[in-house]
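I have a structure I would like to understand better, so I am pasting it below and will then ask my questions one at a time.
The other protein chains are all here in position, but one chain of the complex has been omitted.
Moving on, here comes chain A:
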Amino acid sequence: MFIQPTRQRWSAALAGTLGVGLTLGMAACSSGDSDDEASVPSAAPVDCAQYTSFGDLKGKTVSVYTSIVTPEDKPQIDSYKPFENCTGVTVKYEGDKAFETQVLVRAKAGNPPDIAFVPQPGLLKQLVETGRAVPAPQQVSDNVDKFFGQDWKDYATVDGKFYAAPLGANVKSLVWYSPQEFADSGYQVPTTLDQLKALSDKMVADGKTPWCAGIASGEATGWPITDWMEDMMLRLYGPDTYDKWVNHEIPFNGPESTAALDAVGAYLKNPKYVNGGLGDVKSIATTTFQDAGLPIVDGACSLHRQANFYAANWDEDTKVAEDGDVFAFYLPGKDATTKPVLGGGEFTLAFSDRPEVQAFQTYLSSDTWANNKAAISSGWVSANKGLDVNNLKSPIDKLSAQILQDPKAVFRFDGSDQMPAAIGSNAFWKQATNWITGQDTKTTVDNIEKAWPK
């Protein structure tokens, strides 16, 4: 002991008292911290008549947990304002890049948010299996019947119970190109798969390397190939076989998978077709998916298959429009009459059935919200049929919405997002990466089949 006993006792007691007092004081201060933004009125005057059916929910709070972070979170949060102002509910928004792993941890630990925006049907099932999620209220179900296709409803239905309405959507069956180059070289936008092939060959004959691709994405490296394969599966075998494949009712190493992956290989593993401006076939593995389409702008490549959200990767001075520097066309079906569309989206899964939570869920599933959101965001689209395409600002968003709302279109959700995590976010990515760096198709599909959880 290096301090006198009496002195030590006194200072210890002082430390204790000070500590407790300050702690309580601090806690009291920080609890008074509230969301100031919610009280700021929205710029445009809002007609609250549409919101009266929600009733008076003044002083209630709804917490939202999502993977949508800066800068996309701003239009999300702003789109809630009419609802907040008219009903008095405060929406507490929490965006997290680690959402996919954290939401499961929180649900299992009994600390789920009121509403989670779940971007994968597979994850939604896992969350429902924790027993914490609550089925969607009747009103939300009615809205989804009214504004969305049955396919969307099925993705959020677990064991016959409907849980969550779709929120945003993305369209993956798109090929980016340069309208200028097409006009100069006399290329036509293809309307069948055969035409796409013929176009690629014509570009090769013109001395070009038509395609550019990149799959590097940190630990998720490989995912763009899974999208390619899903698109080909849909086109070669149709939506019913696609569903069977996704649900593992047909094996992953069956003839369908092999043919679909080989069809991808006809483009991505063809040294004449790839990898314009980026290297050889193997360079696909090390090019980040963000950089992969950029050579289109300098004319080093002509075609890049990637979802509508790729729009965010172009430089600010690159004009994304039908008459601009770059634009996208629909990745054609096998023939001009079939229109399979691969895409993705989020679902609003609730973990509470408090009236304000249900009211907010209902608002998000309505055409009112979809149009409110469309008016303030760009690079965003929804499969909501009540969404007025003219409310969307950017041409690529309009194109995406048109593709989603086309009555002939058959929509299918990204298959790897529905497969078990061991496949959809591990083996499929890894084997696709090995495949592009040289592994043959058979070994690739066999390895994925072997990894499928028993």
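One rule holds for everything that comes next: contacts are C-beta pairs under 8 Å (C-beta built on N, C-alpha and C of every residue); 3 or more make two chains touch, one makes a residue touch a chain; residues count from 1.
One rule holds in what follows: contacts and distances are computed from a predicted model.
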When one chain of this assembly is omitted, its UniProt record names it as which of these: "ABC transmembrane type-1 domain-containing protein", "Na(+)-translocating NADH-quinone reductase subunit B", "Iron complex outermembrane recepter protein" or "Cytochrome c oxidase subunit I+III"? "ABC transmembrane type-1 domain-containing protein"
Which of A:285, A:320, A:357 or A:396 touches the chain that is not shown? A:285
Given that one chain is not shown, which residue among A:134, A:220, A:321 or A:375 touches it? A:220
Give the residue, chosen from A:139, A:416 or A:433, that touches the chain omitted from the document. A:433
For chain A, which positions touch the chain that isn't shown here? 5, 8-9, 12-20, 22-24, 26-31, 33, 35, 94, 101, 126, 218-222, 275, 277-280, 282-283, 285-286, 300, 420-422, 425-427, 430, 433-434, 437, 447, 453
